[in-house]
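Can you read through this structure? Questions will come right after.
The complex appears here without one of its protein chains, the remainder shown in place.
Here is subunit A:
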Amino acid sequence: MTALARSGVLPVTRTHSRHRGDPMRWVFFAVLLAVTFAIMLPVLIIVFTAFKPASEVNAFPPTLFPHQWTLANFEAIFSELPFGRLILNSFGFAGGVTVFALVFDSLAAYALARLDFRGSRILLIVIIASLMIPFQATLIPIYQLVSQLGWVNTFAGLIAPRAADAFGIFFLRQFFLSLPRDLDNAARIDGASEWRVFRSVVLPNAVPALLTLGIFLFVNNWNDLLWPLVFTTDQNMGTITSGLTLLTGPGGIIPQGVMMAGALMAVLPLAILFLLVQRRFIESVATSGLK
């Protein structure tokens, strides 16, 4: 709580004096705890089923907690799938898209926010309009293009089409606009080039926004199902998300406990990442134009 207050995210200054000893706040707390439990139930079922022995997974009546904890499901998932390879692919694909898109999006956003040029308004409108295109609409021509380039089953094919995105450009432009212009004008008067202003003045002040966008890009690509299914045919180039669905597909009747272990392993890296940066994440939404 103090950490949150210090960061200025929450107006908690009055909490302790005014609300201590108020019995209603614990009723409020209990109600919200029950709601949160209900919302977390699908996540909890993944976690606990992953540790259940096969005999308990399909038992009636069903229980949330395992009676007997086992790691057998985790051992099984490594023999069913090239799991290490799939996790590495996921990091390569989601990480690659995130890095390229952050660089290219922030460059373009800077031009749109700071370099007044003819046609910048129209360019911005075109970029916003392109946000409304359902991606399935362009998937066929993109696939044709990627396959003509010989990029099917390569990281280039997975990453290049997403190395820049309209949402990221728009999001960062809004954030850059919220930064005081005096800062970069001061640098310009000192003779700094635009590139220098971008790198040394604007980017360091935009870390929360870059972090937020980075999380979105990483999470969305890590979790994307259709994209790796379309652009990879070799199972060794698949991601953890697409690999898991192969288990449920035809011929892949896998015990549910094993599936849950795989699901848990697929979610864990994202959960850790999110918990590490979540405070700054919400801070950044609060200070950016995303509202």
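Methods note: contacts are C-beta pairs under 8 Å (C-beta built on N, C-alpha and C of every residue); 3 or more make two chains touch, one makes a residue touch a chain; residues count from 1.
Please note the rule applied: contacts and distances are computed from a predicted model.
*Asks:* Suppose you had to identify the omitted chain by its UniProt name; would it be "Peptidoglycan D,D-transpeptidase MrdA", "ATP-binding cassette domain-containing protein", "Sugar ABC transporter permease" or "PadR family transcriptional regulator"?
*Replies:* "Sugar ABC transporter permease"
*Asks:* Going by the contact rule already stated, which one of A:A129, A:L183 or A:V207 would touch the omitted chain in the full complex?
*Replies:* Counting the whole complex, the residue in contact with the absent chain is A:A129.
*Asks:* Identify the residues of subunit A touching the omitted chain, counting contacts across the whole complex.
*Replies:* Touching the missing chain: residues 1, 4, 9-12, 14-15, 18-19, 22, 24-26, 28-29, 32, 35-36, 39-43, 45-46, 49, 58-64, 103-105, 107-108, 110-111, 114-117, 123, 127, 129-134, 136-142, 144-145, 160-166, 169, 185, 188-191, 193-195, 198, 219, 222-226, 230, 241, 244-245, 248, 256, 259-260, 263, 266-267, 270-271, 274-275, 278, 281-282, 285-286, 290-291.
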